[in-house]
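Everything below concerns the one structure shown next.
Up next is chain A:
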Amino acid sequence: MLDNMSDHEYRKFAARHIPARLFAAEDFARVRRALGRKVLFAQGDIAVAYGALLAGCRFFAGYPITPATETAEIMSRLLPRIGGSYIQMEDEIASIGAVIGASWSGAKAMTATSGPGFSLMQENIGYAAMTETPCVIVDVQRSGPSTGQPTEGAQGDIMQAKWGSHGDYELIALSPSTVQECLNLTIEAFNLAETYRVPVIVLTDGLIGHMREKIVLPEYDDINFVSRKTTAKAAAAYRPYDNDGTNIPEMANFGTGYRVYITGLTHKESGYPSTDSQADHHRLVLRLCNKIRDNVGKIGKVQRDYQNGSGDRTVGIISYGVTSRSVFQAVKELRQRGFAVDHLRIITNWPFPEAEVAELVSRCRRTVIPELNLGQMYHLVREVSSGANDLVPLWKTGGELHTPQEIIEGVTG
Partner candidate 1 sequence: MIEIDEHLCKGCDICIEFCPLKVFEKSEKLNRKGYYVPLVACEDECVGCRLCELLCPEFAIIVTNE
Partner candidate 2 sequence: MEEYRHRLMDYVREEIMPHRFCTGCGCGTVLNAFVNAVEGVGLSPAKMVCVSGIGCSSWIPSPYFRSDTLHTTHGRPIAFATGVKIMRPDLTVIVIAGDGDVAGIGGNHLIHAARRNIDLSVFMVNNMIYGMTGGQVAPTTPYGVKTSTTPHNNVEPAFKVAELVMTAGASYVARWTTYHVFPLMESMQNAIRKRGFSFIEIVSQCPDNYGRRIGLRTAVEFLHQFKEKAVRIDKTAGMSEAELADRIIIGKLCDRERPEFTAELHALTRRIVAALKQEQPA
């Protein structure tokens, strides 16, 4: 239903169905005062925290891990000042558990971690997907597997973000490539989490998490605040997982009189477990997946830097996250040297923008896919392209970013 709406219709829809206590201008002003200057020189980890606070996040539970700790530190300092709560839990499993609980208590909630902690969270990420709990998880990727290189950046958790927990489910994952975007996309992540009632993962990395850049804090009017669609039904008439046609049920936060029952077991619309019915499971899990898959067009964001030249000459580049920085520089130099290059930067890794990728690959002579892993997105590009095209993976591991020269060689080589 949603994907047939125009943006205008969608906004009207959102206004009608997502009325729950929008973030008031006074609240926002208070947060802005706590954050200080409008123009800052800040790390990606800090920008993530600022984005969360500006988006209305009022609960953070975490556990120290390099290179994500700075987010927790800044949240521990600032959240209490604006009336929010911070807690350091005993581990990452407990952290996401607390986040899920807080979300059901009505708070916009998040946690931040890195690979090993992200692996530990997988069971409860599945729980959040199953119970449709809006929450944001920041994974500041570092070199893995295992403890690997704690202080080095990587993009090795892209596939894990989608497939790390057992069973079939969908979620959303975003990849910022600048510090400013760490802030913007965290706000976006909260909006998506609240809109679709799904865990949203912000996939930054050790490079961008620790890099400092200029950021400009947004004003209240710059942001479109979204809060979860809560129910207006009478308690007796309300069932927590009724499908109103959008695939996204209305939520009733704890303590609001609805006495909802929430379980990670397969459940009926009433919320009560249904562990034997094939039909109930099928209906539930299909809805969980379709609410994301059917809205790829709305959720998915890409950045196109296309010249749209003739296909037989053009080389395509598909990148995401911090790697895009090298690509932007390389593309400038390549064009100066007369090469036809089209660059697609993927902002929303999950759901994967299959149509965009397929379109670029189909009209390019070759497509180069640089990433800081052993070809995880390359895998996905292969899946959506017919296989007849020349796909060139540019793998790099060990914690260093591709140099622009390496990208150029991948394109010209």
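FYI, a residue touches a chain if its C-beta (ideal position, glycine included) is under 8 Å from a C-beta of that chain, and two chains touch if they have at least 3 such contacts; residues count from 1.
How were these picked? Simply put, all candidates are chains of the complex that A comes from, given by their letters.
As the structure is a computational prediction, the values presented were derived from the model and not from experiment.
Between chain A and the candidates 1 or 2, touch in this complex occurs only with 2.
Residues 62-66, 69, 72-73, 76-77, 80, 86, 88, 90-91, 116, 146-147 of chain A are the ones touching candidate 2 in the complex.
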